[in-house]
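Let me begin by handing over the structure; questions about it come next.
Only one protein chain is missing; all other protein chains are in place.
Naming follows writing order (A and B), and every chain is counted from residue 1.
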Amino acid sequence: MLKIVITGCCQALLVLLALAMGPVHPLHAQETLKIGLVAALSGQSAKSGEAIIRGLSIALDEINAKGGVLGKKLELLTRDDESNPAKGLVAARELVQREKIAVLFGGLDTPVSLAIAPFVNQAKVPFMGVWAAGTGITRNGAAENYVFRVSAVDTLVDIALVDYAVKKYGAKTPGMILVNNAWGESNEAGLKAALVSKGMSAAGIEKFEANDVDVVPQLSRLKAAGADTLFLVGNVGPSAQVVKSLDRMGWNVPVVSHWGPAGGRFTELAGPSAEKVHFIQTYSFSGKLSQKGESVFTLLKAKYPEIKTTTDVTPAVGIANAYDALHLTALAITKAGSIEGTKIRQGFYDIDHYAGLIKTYAKPFTPDNHDALSAADYIFTYFKGAEILPLSN
Amino acid sequence: MIIFSALVSGMSLGAMYGLIALGFHVTYIVSRTVNFSQGSSVMLGAVLGYVLVARYGWPIMVAAPAALLGCALLGLLIERVLVRPFVARQSNAWLMATVAGGLLLDNLVLFTFGKEPRGFPSWLDDKPFIIFGVGVTPLQIVIPLVGSVVAVALWLVLTRSRFGKALSASVQNSDAARLMGIDVGRLVAATYGLSSMLAGLAGLLIAPLYNVHAEMGTLFGIKAFAVAIIGGITHAPGVMVAGLIYGIGEALVTALLGSTYTQIVMFSAVIATLALVPRGLFAAAALKKV
């Protein structure tokens, strides 16, 4: 018995040593151009990481089929940040310093991106956010800013949400029901500012945990405070809990939401009342697809057999943002003609035109604006059954 | 009205905490060990139920017992693999082993079941009806009801059945129980099966109100542990009552003070309770009687 233990220990130690000494990734016959992704791949937000990987992979296959970038095939290295900024920062360092990636992509969690931003600016490696909408990620105040984004920006979204609520529902005393995480908090600030700019104020601000089953107590407070419209910020699961709680209370109040509900099977989770929620979007695979949309959808179906209909493509924003972001990045590297960070950054500024999935980008990035999407790209949508349909306001 | 609505909300959650906490209770009383991955059993109950009902189209009356059976098997496995080897070597590493086991199960489910939360098809009419101006769905009545029925049934089983008698005999005097021919080792294994089943039942009950995903159980497991402890982990009815108190307390604090303070107040209350009655609310009362 003891002997087995000793030999077992020794073997384990040897394996560990071997792993530590040697290169950990398989050797490639051909030199590749590496790009990295640090995102939540396990835990509650695993779905978001999966969507980003899918969007990136489709774009990567397209680019590689056409011969890659600068004559090299692109290779994607993914790392799990477990939604923890410290782990994200370690993973970013590993990818940048060990794997010498050209560009780093980021995931769902704003705090992780906030933790990585100073590091990439210092290391002069472009960082492309495809999901986290925290305003401070791209507007991080660095003299040499290497952080770009193809995603929504909370401050802009919040202005749009308030505008919509006022125009559509004539909201006067809206309430906020926000998930208790960095995203919710960032929107709390954004919504407050947007309301102030309209000379309004919130009837109440309530938060709920992502794991909360019942949000009735919070909603009862908002109702008692006289909220006439609700601003909802939360991922699809938590958002569904809010809708179900509203149902249970029998409170029929207009709900204007951030893009959370689009992250999954909202109607399956929240029931028929889910259709009453109006939420903001950058892209959806539902309805009549553009030619680009059709082709991406076909590729997705081919690569991921579990995708059968457009309703299986969730969350669409993650896939679409990541898809466009990689194509834009490939363009930037081509423009730069080098994988040197400073040159790629200039390459981003030099992109004139790209016909993407979400829109046709014209001069998407300038030294003053690192966000490729703006308020004009947001659309309001709602669920009809499992489909997401646009709303005309 | 806010208070009544908080009561309704708190009751169903509290009953669920109570059920999971009873799972901590049954293993603790015979073996002085607990499964720190109870939350994963909650999740497994819901996930198995969902897969059987939504993917294979089984009727809930068949799917639910099947899911519970799956949970019971998990419990037996946990005892055999994550607890017994360590207890046999007088090591308290079972504590870490059950945590690691839970992490392992959560991740296995994540990659087999899927990463998206799924909606559990409700097996009751979802239309709320109004009591005292507060909307209540049938499920919100059913959960505390089932919770209480199960708690009472468990209590009856523990106090009346041959298994229960053997169990309480082992709790009261393990040596004397062995002298009656009771195999205490097997009994410990059985309580682990029962413990995971109770957690799985909680998962099945809450699934239609909530949703089903791989990580759904973690926080329930922690809160239920708090419930088990403040109830006095050795006292079954106390544990269930503590569950209800905790659930209602949470809802009331949120309703009256606002969600900002809920977790701070609740966990401070846990510390305060333990500081005042170190053996838990009801175990202390039970001790005084003796």
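Note that a contact is a pair of C-beta atoms (placed from the backbone, for glycine too) under 8 Å apart; a residue touches a chain by one contact, two chains touch by 3 or more.
Here, contacts and distances are computed from a predicted model.
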Name the absent chain as its UniProt record does, using one of the following: "RNA polymerase subunit sigma-70", "Teichoic acid D-alanyltransferase", "ABC transporter" or "Sodium transport system permease protein". "ABC transporter"
In the complete assembly, which of B:Val62, B:Val152, B:Leu179 or B:Leu256 touches the absent chain? B:Leu179
Of the residues B:Leu13, B:Val34, B:Ile245 or B:Leu281, I need the one that contacts the missing chain. B:Val34
Mind listing the subunit B residues that contact the chain we can't see here? 28, 32, 34, 82, 85-86, 89, 91-93, 95-97, 99-101, 103-104, 107-108, 111, 162, 165-166, 168-169, 172-173, 175-184, 222, 225-226, 229-230, 233, 260-261, 263-264, 267-268, 270-272, 274-275, 278-280, 290
Subunit A, residues in touch with the chain not shown (by the definition above): 2, 5-6, 8-9, 12, 16, 19-20, 24-25, 41-43, 46, 49-50, 77-80, 82-86, 89-91, 93-94, 96-98, 109-112, 114-115, 118, 134, 136, 140, 180-186
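By definition in this document, only the chains that are shown with their structure count from here on.
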Round to the nearest whole Å and give the separation of the Cα centres of subunit A and subunit B. 35
Which residues of subunit A touch subunit B in the complex? 42-44, 46-47, 50, 180, 206-209, 211, 213-214, 216-218, 220-221, 224, 236-237, 240-241, 244, 247-250, 264-265, 268-271, 314
Subunit B residues touching subunit A in their complex are 1-2, 5-6, 8-9, 12-13, 107, 110, 115-119, 126, 128, 130, 134-137, 140, 206, 209-211, 213-216, 218-220, 251-252, 254-255, 258-260, 263
